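Data first, discussion second: the structure below is written as structure tokens.
Every protein chain of the complex appears in place save one, which is left out.
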Amino acid sequence: MSRGGRLATVLGLFLVVVGLVVWAVASLLNPGVPGGVVNFTKTQAAGQPVQLTVQTVGSIGFGAHPTWVSYLVKDPTSGKWIHATSWELPAHTLVNMTIDQYDSGSPLRNQEWGQVLGTIGSTATLNGTSFSVYNSNTGNGVGHTFAIPTLNISVPLVGVSGNPCGAAPCHFNSPHNVETFSFKTPGAGSYNWQCFVPCALGYLFGNGGAMSTQNYMGGELEVVNS
Amino acid sequence: MSPESAIGSEENHFRRIVIIWVVLSVVLDLLFWFLVGPHVPPGRMTSTAKDNQFDFNVLMVIGLPVVIGVWEWLGYAAVKWNVKRKDMPESVGGPGAAGNKRTEVSWIVITTFVVLCLAVFGTIALYAGNGSGSGEGPNPILQPAGAVKAETAALAGTGSWSPNSNEVLPVQVIAQQWKFTYRYPTFGGFESPDLIVPDNTEIAFNVTSLDVIHSFWAYQLEVKADANPMQNNVAFTKTEQLGNFEVRCSELCGIWHGAMFNPGKVVSESAFMTWATTTESTNATNTANLAPFAWTYVPDANGAAGGYYPDGNVTPYSTVEIYGSKQPS
Amino acid sequence: MTDMIKNSHGISDTPEEREFELRAHIGSIWSGGRLFIGMYTFLLASLVFSYFYLRSSNNGLLWRPDHVTAPTAYGWAIYSLTLLAVLMAIFGQSRLRKGGVFEWQTAIWVGVAAALLALFLQIYEFTAVPFYPGSSGYASTFIGYSVINILTIFIVAYWLETTVARSLRMNKELGGVNSQLSMHPSAQSFRANVASMTYFLGFVALASTLLFAMFYLL
Partner (left out) sequence: MTTSVEAGVEAPEPPAFIDPRKGAGGWLSQHVGTAIVCGFLGYILGHWLGNYIGSAYPYIANSGQNSLTDFLALLFMVTGWLLGIGALNYPLAKIVGREAKGEVQYTGWTRYFRYNLDHKVVGIQYVVGVLLFFFTGGLLAMAIRTELLNPTVHVFSADTYIKIVSEHGTIMMMMASSVIVGPLGNYFVPLMIGARRMAFPRIEAFSLWTFIAGYFVIFSALAYGGFPTGWTGYAPLQTQAGPGMVSYLFGFAVISVGMMTAGFNLAVTIINYRAPGMTWSRVPVFVWSIIATAALLTLASPVLTAAGLFGLLDKVDQTAFYVTEHGGSSYLWENLFWFFGHPEVYIMALPGFGIVGEIIPVFCRKPLFAYRIAAAGMIGVALLSFFVWQHHLFQSGIDPDMRPLFMLTTELISIPTGFIFLVGMGTLYKAKIRYEVPMLFCMAVYFNFLIGGVSGVFLSDVPVNVTVHGGFFVLSHFHYTIMGGLIFAFFAGLYFWLPKMTGRTMNKKLGLWHFWTMFVFFNLTFFPMFVIGMLGQPRRVFTYAKNLQTLNDFSSIAAFCLGASFLIFVANLMWSQFIAPQKAPANPWDSLGLEWQTATPIPAYNFERIPVIMTDPYHYSEEGAPELADFGHDPPVHASSFTARTDPNQYE
């Protein structure tokens, strides 16, 4: 073979091997946020509070992990429930959050999360009633929390009796609790939020699984300057 | 010029290297000790930070000459003892080239001596620093005076702390995926996401975890202790300056490990007393819901969570009474 | 001698070199056998360490709750069969040294049968332990022990079987009676292998006794 021929062969083979490895690594480690980012800044008049509506469901019923517990969010433009837990929010803006909790609950492992922390007035409303501490040892307990750890925000989501809604998005007819609260977004940056109730059924002490995978029980708040 | 005079005699080389080495070492050691040393992170906020900074500087003063010596030797050889490319070198063998008993023995003796000194120094520093701020497990052998009394009282729920009393303040650090929370057993056992400690006080950090292994690293306080499930890992430090500090998790604990941090504050003793008593009363409702104060907490596998191990097959877990007995005595 | 040369051009093959290679080969079987014991010791030591570590930690008072009882009958059966296989190998080797090839073969076949039975019982016991694997520290280490013991008995059975199969075929290949005792390199290699095997099996007997006592008697 001539030098040119060898050059072409080796380069060709090299590119094939490198291409395979790069393709494999890159396709398995997709950059970006799992589930995509829902934009709440586009539809938002400057300075006006953001209306953010989410729901929790005991088992999502579709996708790669149909048995996993998950959060869903209401798309601000179409009004449809979508499975995405990362939200783009404007900085230094009030967020009015509504959470429809369709999942059952139990006593908290760490009762610290029975408190409402970091929201405006350190309170939230549960089906219209304001509260600041919930005793999860009574009643249906707490199913999840919505918490932004680096901002010290945490709200307990009180559980419903039983687990009637088996697939997302849950219909309003299913038993659920509605909780509302408000908080103010900080300066621009990326802030993670998560649930502090180990709720991944079938995993060691409920951690792992949905608790350790983005786009189920946790996500990111991408706070941007509007 | 003959090759002999070009490379000089053995004595000349060795003496030259040693002189350069001594001068460089002394200069750099002094520069380090006086210019860099006092600013070595993480600063001097606590007794352990101060002590460990001193230890770091001592090791640096010993380590710098070693590094300089070897690098100088490499550099000297590279510059002085090379031959031009393509020239086949001449014979440089001769007696002593394959070994020199005096050199070998003195090398071994010197390195052994330095190493043993380092080990002794490290051990003394560890003992003098009450464990130097590192996690000592449930039964610490190195602890400040009054630690046993304060810890025992804290578990019994009879602990107290007041400003200027020189008492040890026990603080419990509870790690969970992915946040630290803190309990203050001497103030009714309230729990808070904020870590606030008084100045000029011996603090006993009792670190435990509710799930996986985390590591409590209060950076400026120079405290680091792994948080293990079902284990109380105790570390001591004495605050000596007011200011803010940063707490980070330094053991990989899952996806949000990188986001597991929170700020903390060293405040004056009276300010701390005010904060603690206020929080104790505002948190009273929730404190009543908390699990009784214990050094460790065992997750309830029978809740909505878990289900990895099937229920019913497992003996119900015992909690407090075992861990009470493992406490500092 | 394991792999045989064909068509190797240009290679020197003097009697001295041939003997050197043979000695190196037999030395390899000897030191390989000992090194394998060292390797296996560290594997078993990890299990023993886990046992005593968890036993002394007794986390959550869950080292060994009362209802976690070992299936002692299986344990005795497996242990005795393993021991039988080992004893057969040791006995066989003493006969082989005195020229009793047939006795050796018979002993090894008995050993193979005992080891296979032990293997079956150990696998069966593993699938039917009378407690939940995660119920205690002891239960966990017991499961670990079962798996490692399956491996151990498998190695015992495999080594015994391949050796006796080799000795049978050797008569065919080399011709004659009791060619296993000849000075043919293959026969020397075979006897070195038997020696290493017997030595390893002696180690297995000791280790099995220790582990049996730990898991079934203590």
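All chains are identified by letter, namely A, B and C, in their written order; residue positions are counted from 1 within each chain.
Everything below uses one rule, namely that contacts are C-beta pairs under 8 Å (C-beta built on N, C-alpha and C of every residue); 3 or more make two chains touch, one makes a residue touch a chain.
Since the structure is predicted, the reported quantities are computational estimates derived from the model, not experimental observations.
Peer 1: Shown chains touched by the missing chain?
Peer 2: A, B, C
Peer 1: Touching the left-out chain: which of B:38, B:157 or B:258?
Peer 2: With B:38, B:157 or B:258 as choices, the missing chain is touched by B:258.
Peer 1: One chain isn't shown here. Among C:77, C:90, C:123 or C:143, which residue touches it?
Peer 2: Candidates C:77, C:90, C:123 or C:143; residue touching the omitted chain: C:143.
Peer 1: Based on the whole complex, identify which of B:55, B:151, B:167 or B:269 touches the chain you can't see.
Peer 2: Result: among the candidates, B:55 touches the missing chain.
Peer 1: On chain C, what residues meet the omitted chain?
Peer 2: Contact residues on chain C toward the absent chain are 1-8, 10-32, 35-36, 38-40, 42-43, 45-47, 49-50, 53-54, 57-60, 62-64, 97, 132-141, 143-144, 147-148, 158, 161-162, 165-170, 181, 183-186, 188, 191-192, 194-196.
Peer 1: Pick out the residues on chain A that sit against the missing chain.
Peer 2: On the side of chain A, residues 3, 6-7, 10-11, 14, 21-22, 24-25, 28-34, 65-68, 189-190, 192, 200-205, 207-209, 212-214, 220 touch the unshown chain.
Peer 1: Touching the missing chain, which residues of chain B?
Peer 2: Its contact residues with the unshown chain are 7, 10, 13, 40-42, 48, 51-52, 55-56, 59, 63, 66-67, 70-71, 73-74, 77-78, 81-83, 85, 88-94, 97-100, 103-104, 107-108, 111-112, 115-116, 118-119, 122-123, 125-126, 129, 131-142, 207, 211-213, 215, 217, 219, 222-226, 228-231, 233, 246, 248-259, 298-299, 301, 307-310, 314, 317.
By definition in this document, only the chains that are shown with their structure count from here on.
Peer 1: Specify the chain with the shortest distance from its C-alpha centroid to the centroid of every protein C-alpha atom present.
Peer 2: So the chain nearest the centre of the shown protein is B.
Peer 1: Report the inter-chain centroid distance for chain A and chain B in whole angstrom, where each centroid is the mean of the CA atoms.
Peer 2: Distance between chain centres, rounded to whole Å: 35 Å.
Peer 1: I'd like the Å distance between the centres of chain A and chain C, where a centre is the mean of that chain's Cα atoms.
Peer 2: That gives a centre separation of 55 Å.
Peer 1: I'd like the Å distance between the centres of chain B and chain C, where a centre is the mean of that chain's Cα atoms.
Peer 2: Chain centres of chain B and chain C, defined by C-alpha means, are spaced 47 Å apart.
Peer 1: Touching at least two other chains at once: which residues of chain A meet that condition?
Peer 2: Not one residue in chain A touches at least two other chains.
Peer 1: Given the complex with chain B, which residues does chain C contribute to the contact?
Peer 2: 59-62, 65, 132, 134-136
Peer 1: Using the touch definition from the top, list the residues of chain B that touch chain C in their complex.
Peer 2: Those residues of chain B that touch chain C are 230, 298, 309-310, 313-315, 317-318, 322.
Peer 1: Quick one: which bits of chain A touch chain B in the complex? Just the residue numbers, please.
Peer 2: 104-107, 109-112, 114-115, 117, 133, 135-137, 141, 143, 147, 149-150, 152, 154, 159, 192, 194, 196-207, 211-214, 218
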